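All protein chains but one are shown at their positions in the complex.
Our next item is chain A:
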Amino acid sequence: MTFSRRQVLAISGGAIAFAGLPAVPAFASLAEDAISEFTGGTAPGAGDLSISAPEIAENGNSVPIEFDAPGAVAVAIFADGNPTPKVGAFTFGPLSGSRFASTRIRLATTQNVIAIAQMEDGSFQRAEANVKVTIGGCGG
């Protein structure tokens, strides 16, 4: 099979356009949808919110994460590469000693873990951590 010069140009041009797309995880838009559901469409800013997760998780079935969100009333965690991006939402009560919590989550694949904090004044903050997962944790 031979290609004309025109065909070769068309094919290679298409390939370049495809390769140039940003590497978006397959479920990223689902996560963004879930986040805007939590924030009510408000764009979150940066702040004191921090999330820590291991850089490399060998077992995606149980990845320890923790967050600290001074001044937050609620914190929601999202995983943008999971089939269901919502992980959990933490609401703090009057006897909460700090806005810190730690838990263990499932990650299907290498992805970002995103924390969104709702502050006392109604604004939102966002922080994320990238986790490389060796063995995914969503079964199959």
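Here is the rule we use: contacts are C-beta pairs under 8 Å (C-beta built on N, C-alpha and C of every residue); 3 or more make two chains touch, one makes a residue touch a chain; residues count from 1.
By definition in this document, contacts and distances are computed from a predicted model.
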**OP:** Using the UniProt record as the reference, specify the protein name of the hidden chain from among "Fe-S cluster assembly ATPase SufC", "Protein-export membrane protein SecF", "ABC transporter ATP-binding protein" or "Sulphur oxidation protein SoxZ".
**Re:** "Sulphur oxidation protein SoxZ"
Original post:
Touching the left-out chain: which of A:35, A:51, A:87 or A:117?
Top reply: A:87
Subject >> Touching residues (missing chain, whole complex) on chain A >> reply: 61-63, 66, 79, 82-98, 100-107, 137-140
